[in-house]
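Note that this complex is displayed minus one protein chain, with the remaining chains in position.
Chain lettering (A and B) follows the sequence in which the chains are written, and residue indices restart at 1 in each chain.
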Amino acid sequence: MPHLEIHNLTVSYDKDQPALAQFRLDVEPGELVSLLGPSGCGKTTTLRSVAGFIQPDAGRIVINGRDYTHLPPNQRDIGLVFQSYALFPHLTVFQNVAFGLRMRRVPKAEVNTRVANALKMVGLEAFANRRPAQLSGGQQQRVALARATVIEPQVLLLDEPLSNLDARLRVDMRQEIRRAQQQLGITTLYVTHDQVEAMSISDRVVVMNQGKIEQIGSPERIFAAPETVFVADFMGFDNRFNAAVESVQADKLTVNWGGAPTELRWHSRFGSPCPGAKAEVFFRADNASLSSSSDASGLAGQVILHTFHGNEVQYLVETQVGEFSIMQDSAGERFENGAAVTVQAQTQKWIAIVE
Amino acid sequence: MIRRPNQNRSIILLVSPAFVFVLVFFVLPLIFLLSQSVLPEDGGITLTGYVDFFQSRVSRIVYLRTLKLGLIVTVICVLMSYPAAFVLARMPARRRSFLMSLVILPLMTNAVARTFAWLIILGRRGMLNQTLLSLELVETPVRFIFTETAIVLGLTQLFLPLMVLPLVSAMENIPDDVLEAARSLGANRLTTFRRIVVPLSSDGLVLGATLVFTGSVTAFVTPAILGGARLLLMSTLLRQEAVIIFDQQAAAVVATVMIFTTLAVNLLLRVLRVRQV
Partner (left out) sequence: MISRWMYISLVILYGFLLGPFVIIFMASFGANANLAFPPQGFTLDWFANVFETSQFVDSFWISLQLALLSTIVSLVMGIPVAYALTRFQFAASGLVETVFSAPILVPGLVIGFAMLNFFVLLGDMGVMTGLFIGHTAILFPYSVRVVSASLRNLDPYVEDAAVSLGANRLRGFLLVVLPNMQAGIAAAFVLGFITSFNNVPVSLFLSGPGVTTLPVSMLSYLEYYFDPTIAALSTLLVIFTVVLVQTAERVLGLSQFV
């Protein structure tokens, strides 16, 4: 049985544009699910509804078999980590972490041991008597995590917890959050707009757009097989072009790529497309390679710009189909601007999406 | 800022006590005042109060004098504050906060005490006359009190902080880099001041000017002490109409003219501020 069930959740701030429409999601016990999408996609609204700060227009929230929909937020037993951390500035680290336990009237001795354990988990035992303002961003983040988990909540919610940290610290904190979450075995919803973060931390990822779910799946699946144009775009498929569908088999369809019929994996929300339908073909910069124009078959093009990235060189190539960005091993053959090249597709990693 | 569904009830609950208070005890009296200025005792609506006000030589002189002195005070305040504010804004924070508290101090002392000092300076046997007499520049004491100069001095001293404070806070926000950039591009000090500092602090200037001007044209204590009944301004005229002549409609007209004058100045300068942005 799922630990957290969200049934057809609908929230509107304005009458015409719902912030969240018919949102459905089940989260298994101990699972970490990310809500991924651009700002305004409804991910934070979902989180705040589960926390009880937003009363949904329709739908239900069930945790551990109990209906939470109309429960006030202070009776929900949910740990919440805020984007701004929202630490209490006038309280020490210890008092911040102890706050939830005090609200639950936990005996003093137990408060002391539980807070000590929580601070130990995040490595801040030595900072118990500091004020939040005396801590670095990463340390504040850890206090926020300790404060939300020390109450042993039914569900842990994290709202863009890493967005205020610098890039290096983000990677460290990501691993730390994941480690703590698995150690405590706590069911978790994690909101982020960063696809790398979502993939690296999650058991499953929910990609959202304009209050609706675009795709739910494992990080691997979302990364390799986006089901909608939005997801493909959001997951960093650098190159796209339009093509007409020539024929359709069960799991492949054929489009014209530089004069040659090319078989591609496909996905459509509306069943099998007809020949002649318009497909959008996506591939990543490393899903194609370049060679000198004389040999091999492929699409002819010309290098417009090359940029050195260390292990790789990125080429911007102009072809009759469009401009493509292609990554090449920097140890291999190198091309100057203006060089004539042939683009060779690794079509097994490409995907055609028909909408 | 958080937007919550179903927040309206909380907002009404939070705002209404104070809102009702201001509405009943502040807005209603003003509306009543407005009605007093156009409703004579024998009924009907009439603008004769306003016609009388602007046709009477005395009240016209008083009104124009008030505006003139307000303008002079504002200009003097700008001239005195501008360079000083720049120095203050570039100071190390500790010294600046000490000096700023000295600017705030006069603001927090009552106007009677502050104006009284001018009686000592400008009185018949005051500091100024004693100096002039001992230097034999004059033979008999000069009358300084009950002159426009006295009022201007008193008001300038009173409202100077209201010009310094916004100017300093506007100038604090000009980064040093910007000034250095201007210098490195070939601007001399004066050009940098004129082309960089002045435009970037114009918000503070306009705010300060609004505060000083509206303060000057509505101040009561200073004109009452330093101008008296001989040299009336709008505020002292209002008091005279209401308490001595006891013409409530005329007093209401004077009060209304004061309100609209300050509102007009506020609006005008607000438009000016928006334009500049």
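Just a few scattered comments:
Criterion: a residue touches a chain if its C-beta (ideal position, glycine included) is under 8 Å from a C-beta of that chain, and two chains touch if they have at least 3 such contacts.
Note that the structure is a prediction, hence the values are computed from the model and not measured.
Residue-wise, the contact with the chain that is not shown comes from B:127, picked out of B:47, B:127, B:181 or B:245.
Contact with the omitted chain, checked across A:24, A:70 or A:104, is made by A:104. Across the entire complex, the residue among B:38, B:67 or B:80 in touch with the chain not shown is B:80. Listed for chain B, the residues touching the missing chain in the whole complex are 1-4, 7-8, 10-11, 13-15, 17-19, 21-23, 25-30, 32-33, 36, 80-81, 83-84, 86-88, 90, 97, 99-106, 108-114, 116-121, 123, 125-127, 130, 156-157, 160-161, 164-165, 179, 183, 189, 192-193, 214, 218-221, 224-225, 235, 238-239, 242, 248, 251-252, 255, 258-259, 262-263, 266. What chain A contributes to its contact with the hidden chain is residues 51-53, 72-80, 82-90, 99-100, 103-104, 147-148, 151.
Basically, only the chains that are shown with their structure count from here on.
Mean C-alpha position of chain A lies 57 Å from that of chain B.
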